[in-house]
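Beneath this line is the structure, given in structure tokens, with notes to follow.
The other protein chains are all here in position, but one chain of the complex has been omitted.
Coming up: chain A.
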Amino acid sequence: MKETGTTTVKRGMAQMQRGGVIMDVANVEQAKIAENAGAVAVMALERVPSDIRAAGGVARMSDPAMIKAIMAAVTIPVMAKVRIGHIAEARILEAIGVDYIDESEVLTPADDNYHINKNDYKVPFVCGCRDLGEALRRIGEGASMMRTKGEPGTGNIIEAVRHMEKVNEQIGHVKVADPDQLMTISRDLKAPYELVKQVHDLGKLPVVNFAAGGVSTPADAALMMNLGADGIFVGSGIFKSENPAKFAKAIVTATAHPTDYALIAKVSEHLGKPMKGIDISTLTEDQKMADRGI
């Protein structure tokens, strides 16, 4: 008897991605560049986050034809995004057979009360988080992989750094807490008690946690790996740079060797201009994607 869609195979898929880079791609050509550079997966979406910011309006799931064309063009896994709470978009992606669904704050939320019950799906989900409570609520809903939210499309790493540090600091706190304190911690984090207990026992999240939202240079990728990320999502950074193929390869190398600084220096040479970037303090409250779906 073959059992599909189990927690083990859904979480295991993300475990196999560890130490790798997942790249946002908008067409088949970009997907092939990503695969050639050594990406462990691609995220198929029509507009990268910085273009979504620039365009404004409602950002939705991408055209299934575009996603299917990318699935046919590469052998690495293909991920795609759905709006927070949009169960129909998620079922559509599951029907197409994408390998991972990102319930993402980068798109315009469809539901400001409830996230998708991700336990119900055969396809695994990744979700963003800014702190441990948010991570454990998403895992409680069935997320099989976490990532920092960062501040997508800004080319600014500070929010991803904050979110990674916050999660790890809170894990450290839960790990050394007296078992008698766990219910109160669970109340304060607004997180399920069983998952708080699991973090206490394991000393880490029960799923992998990637860095996302603002990674735009090989050094940014190395920084996030050194802060404890299991791997890296790069959105706008690669295909908004001057030489995407070279840039993508350099980020893969920096992620695989995050403490080999001589090597990172070498691959960072003559990469051309990275994306311009945005200072977070210039964003208005409704321009901050990280505050969506908490």
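As a working rule, a residue touches a chain if its C-beta (ideal position, glycine included) is under 8 Å from a C-beta of that chain, and two chains touch if they have at least 3 such contacts; residues count from 1.
Assume contacts and distances are computed from a predicted model.
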Query - Record-based protein name (UniProt) of the chain missing from this complex, from "Pyridoxal 5'-phosphate synthase subunit PdxT", "Cytochrome-c oxidase, cbb3-type subunit II", "Phenylacetate-CoA oxygenase subunit PaaC" or "FAD-binding oxidoreductase" - result: "Pyridoxal 5'-phosphate synthase subunit PdxT"
Report summary line: Out of A:A41, A:A80 or A:V215, the sole contact with the unshown chain comes from A:A41
Query - Residue of A:S104, A:S186, A:S236 or A:T253 in touch with the missing chain, whole complex considered - result: A:T253
Report summary line: Omitted-chain footprint on chain A covers residues 1-6, 8-10, 12-13, 15-20, 35-41, 71, 75-77, 94, 97-100, 122-124, 252-253, 256-257
